[in-house]
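This is the structure I have questions about; it appears just below.
Moving on to chain A:
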Amino acid sequence: MLRTERLVKEFRGFRAVGGKDGVDLAVREGETHALVGPNGAGKTTLFNLLSGALAPSSGRIYLREREVTGLPAHTIARLGVARSFQVSSVFDDRTVRSHVDLTLLAHSSLRTRFLTSVRSLGAFAERTTEVLELVGLGHLGDRRAGDLAYGQKRALELAMVVAADPAVLLLDEPTAGMGTEDIERTIDLIQRIKGGRTIVLVEHNMKVVGMLADTVSVLQAGELIASGTYSDVRSDPRVVDAYLGAHRA
Partner candidate 1 sequence: MSVVIRVSSMPTWGRTVLELRHVSAGYGEATVLHEVSLQVGQGDVVTLIGRNGAGKSTLLRSIMGLHPISSGSIKFLGRDITRLRPHRRARMGLGWVQDDRGIYSSLTVEENLRLPRVIGANAWAEERLFGTFPVLGQRRRQMAGSLSGGEQQMLALARVLRMGADVVLCDEPTEGLAPVIVDQIAEILREVASSGATILLVEQNLRFATTVAHKHFLIAEGHIVDHLDNSDVIARENDLLAHLGI
Partner candidate 2 sequence: GGGPTALGDDQAISNGKLTLAVVTDMSGTYSALTGKGSLEAVKMAVDDYQEKYGSDAVAQEIEVLSADHQNEPDIANTKARELFDRQGADAIFDVPSSAAALAVADLAEEFQRIYINVAAGSTDLTGSACNEYTYHWAYDTEMLARGSAATLTQRGEKNWYIVYPDYQFGQDMTAAFTTHIEANGGKVLGTDATPFPNDNFAASMTKALEIKPDVIATMAAGSDLTNFVKQYNEFGLAEAGIELAVGAMFDTDVESIGATQMSGTLYTTDWFWNQDDEAREWADDFKARLDVRPTAVHAGDYSAATQYLEAVQRAGTDDADAVAEELDGHEFEDMFARNARVRSEDHRMIHDSYLTVVKEAKDVQEAFDYTELVETIPADEAFGPPSSSCDLG
């Protein structure tokens, strides 16, 4: 589904992603693929490459065997790759509904209409309601996004990702900063929205990884050092050493 070949990203000579030979990552269609690794391993950078926010220094990226290397972020988004942000990134002054409307707009021919009334966005009403129900924000559609609680903002973040009806979801630390209860709700939510989609997930919370991931890849210093099922990876000594810490193994 999503595949990289010898992918490298350098910042002024510092190789944030790539290690020795570049990263070869393969994400199968329909799986949930967790990306873990120490801080600064290059996970977010890899996300930025996959979503087109950054251009790779070398290497290639394929989406459904079509090469998307170097395409701009908005094109990749329209090809069906949606990402969430590590820090919630909502528009404080807009209603919850309009966030979803905006996402739907990006994928509709209305997006270039400038002499059409905003009311034309009403066409999305049904779908918007559906998406909000799905993430559990159905009753908050008219709330100002800035007034939402932290967990609700994360849910809205997910709503924007889901609304695009993407083939691939890139989720960057969806549970960061959440309490246990919110974490469980979010796991539940991700499971609900999944429905056959491919998900790439960055997480530091191993419980979340354990519950969601079909495959886990471990990145260290920009290099892919292990890949496999959760339990395989968990017991890999290199992973224990570099990431988990001895007593958690």
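Criterion applied: all candidates are chains of the complex that A comes from, given by their letters.
By definition in this document, a contact is a pair of C-beta atoms (placed from the backbone, for glycine too) under 8 Å apart; a residue touches a chain by one contact, two chains touch by 3 or more; residues count from 1.
Being a predicted model, the structure only gives us computed values, none of them experimental.
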The one of 1 or 2 that touches chain A in this complex is candidate 1
For a test of understanding, state which residues of chain A touch candidate 1 in their complex under the given definition.
11, 36-45, 86-87, 149-151, 173, 176-182, 204, 206, 242-245, 247-248
